[in-house]
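Apart from one protein chain that is not included, each protein chain of the complex appears where it belongs.
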Amino acid sequence: MKIKVSFILNGLQVTVETEAHRRLLDLLRDDLNLTGTKEGCAIGECGACTVVMNKLAVNSCLVLAGQIDGAEIITIEGLMKNGALHSLQQKFIEKGAVQCGFCTPGMIMSAYALLLSNKNPDEEEIKEAIAGNLCRCTGYKQIIEAIADSEI
Amino acid sequence: MIPELEIIKPFSLEEAVDFLNDHPAEARIIAGGTDIIPGLMQGSKRFTGIKYLVDLQQIDELKEIIADSENITIGALLTFSQMINNDSLKNNFPLLVKSASTVGSVQIRNRATVAGNFINNAPCADSVPPLLVYNAKIKLLGVNGNYEMPLSDFLIKPYFTRLKTGEIVTQIILPKPKKEFIGDFYKLGRRRGVAISRITLAALIQIEDNKLGEIRLASGAVSPIGMRFFDLEQKYSGSVISDKLLKNISSDLGKEILKVTGLRWSSEYKVPVTQQAMYLLLERICSAHKQVK
Partner (left out) sequence: MNDSFSIVGKKVFRQDAYAKVTGQAKFADDINFPGQLFAVMVRIASAHAKIKSIDYSEVINDSRLIKIIDHSNIPGNKLVGPIRNDQPIFCFDKVVTPGDVICMLIGENVDDLNKLKRKVKIDFEELPVLNDPLKSLEENSPLIHPEFENNLIIHYPLRKGNIEKGFADSDYIIEQTYRTAFVEHAYIEPEAVIAIPQETPNSVKIVGSIQNPFTCRKVVASVLNYPLANVRVIQAELGGSFGGKDDTMNILSARAAIGAMITGRPVKIKYTREESILESYKRHPYILNYKVGAKADGKITAMKIDIIADGGAYSSMSPFVTWRSVVQATGPYEIENVQTDVRAVYTNNPYTGAMRGFGSPQPIFAVESIMDELAIKLNITPDEIRRRNCFTSGSFTASGQKLEKHDVNLIKVLDTAVQKSGFKEKWIKYHSLQEFKSLEHKNLSFNDADSLILKEQDYLNNQNYLRKGIGLAVSYRGCSLGAEGIDAAAAYLSLQNDGSLFLLCGLSENGQGLRTTLSIVAAEVLGLTLDKIIYLDQDTSLIPDSGPTVASRATLMGGGAVKNAAVEIRNRLEKLLVDEWNLAGDAVFTFANDKVKYFGGGAKEISFNELCALAYKKGISLSAMGWYKGPDVHWNEETGQGSAYFTYVYGCQVAEVTLNMATGEVFIDNLIAVHNPGRVINLLGAEGQVYGGVTQGAGYALWEEINSEKGFIKELNFDQYLIPTAKDVGKIKPYFIEGRDIYGPWGAKSLGEPTLELTAAAIANAVRNAAGKRFFNLPLNLEEIFLGKKLKAESLNRGSA
């Protein structure tokens, strides 16, 4: 059964017709063509599908379409402002925080949610914030540096 | 693949209870969804036949934290993140907040609820041992109205509770411990980040003049479900604190756990380590007490 869901996506009001049991992840990737959000495990362990929902980092594989009516959702595609990279995106480039790049969008969204509530996180706070984002390439060091250097 | 289902969003508890009772076999409450959605995704037998998920997010009273002189009552939809950021809970129930901060990842804690944690009743539910040592009670709502029950009675066996079809856990009532209680929570996982617990322990004790007053001990993961050790607590209440005593308590805990679990594949590791961890925990609590004095 199709339902109508309205929410704010990357600053724009959107309304989609979809099924209640569809995962937010699939809605973003398949229906809205926002493929920056990635699927790595489908059980909330890898964090590749992290988006920011109502100012909090969530795994979009663990949120159903029927749960997002009225929510405010930001994906990696919503971070740039007026064609300029967000500070996090710029620092990820400069610090070498990107290798294969598959975890990068989710990692940046977790970091973004962290900065929303904590403007000057220390190293331990950064590690805690991204502990739910698995990266197999970088060993996290340059990611942590990049986040520490970023501003909201 | 998530099976086709509808999400029902009642505006009141009554509406929710009615719906649950009208669809006893097919409706299930969804709180944070961090157990149920992966369960559905993987076709877990525990979640087959669900046609309706009842999402309680619109019911604001389930998100409230109410403090009075005796208790802090938290709504069943409180997430672990909300719990971690609440000063009143931090001050009164530090073990619970500590355990909350070890649950999953930030993403999980932003969704998962403490009520969901014990309703799911996995052996490794991190918040259960602290809730037990704080003598948490839960408030349930069914067709016959509200009633309360100690959490320790509510939990039956892994993945089973006394929650009846058509009932909702609405609140968790946490009696404020007397000031002189001191305690700690311990969790062992295979790694530091986002770890499923191998062992959890909670100890809350009263120390009076080098004697143990009331003591409350609970474990998780190493026991089939989170559980208190009432016999042990009684046995050692009133004892003079000594290094030997703390070791005896810990060894007795090992015996109690073995009684409950029998010998399992993991006993060879978990049973000795649990004793050792409990001893270290008790030693730390007692020395913290000395320092406070």
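By written order: A and B. Residues from 1 in each chain.
Here, contacts are C-beta pairs under 8 Å (C-beta built on N, C-alpha and C of every residue); 3 or more make two chains touch, one makes a residue touch a chain.
Everything quoted here is computed from the prediction, not taken from an experiment.
Visitor: Among A:5, A:24, A:98 or A:115, which residue is in contact with the omitted chain in the full complex?
Guide: A:98
Visitor: Given the contact definition stated above, which residue among B:164, B:255 or B:290 touches the chain not shown here?
Guide: B:255
Visitor: For subunit B, which residues reach the chain that was dropped from this view?
Guide: Residues touching the hidden chain, for subunit B, are 1, 42, 122-124, 188, 190-194, 196-198, 221, 243-244, 247-248, 250-251, 254-255, 258, 263-269, 271-273, 275-277, 279-280, 283-284, 287.
Visitor: Residue-wise, where is subunit A in contact with the chain that is not depicted?
Guide: 29, 34-43, 45-46, 48, 75-77, 79-80, 85, 88-89, 92-96, 98-105, 108, 126-128, 130-144
The rule is simple: only the chains that are shown with their structure count from here on.
Visitor: Taking the mean of the CA coordinates per chain, how far is subunit A from subunit B in Å?
Guide: Once rounded, the distance between the two centres reads 29 Å.
Visitor: Please name which positions on subunit B make contact with subunit A in the complex.
Guide: Going by the criterion above, the answer is residues 2-7, 9, 30, 32-34, 37-38, 40-42, 53, 55, 57, 81, 104-108, 110-111, 193-194.
Visitor: Which residues of subunit A touch subunit B in their complex?
Guide: 1, 3, 19-23, 42-45, 47, 50, 56-59, 61-64, 66-67, 110, 113-114, 127-129, 131-133
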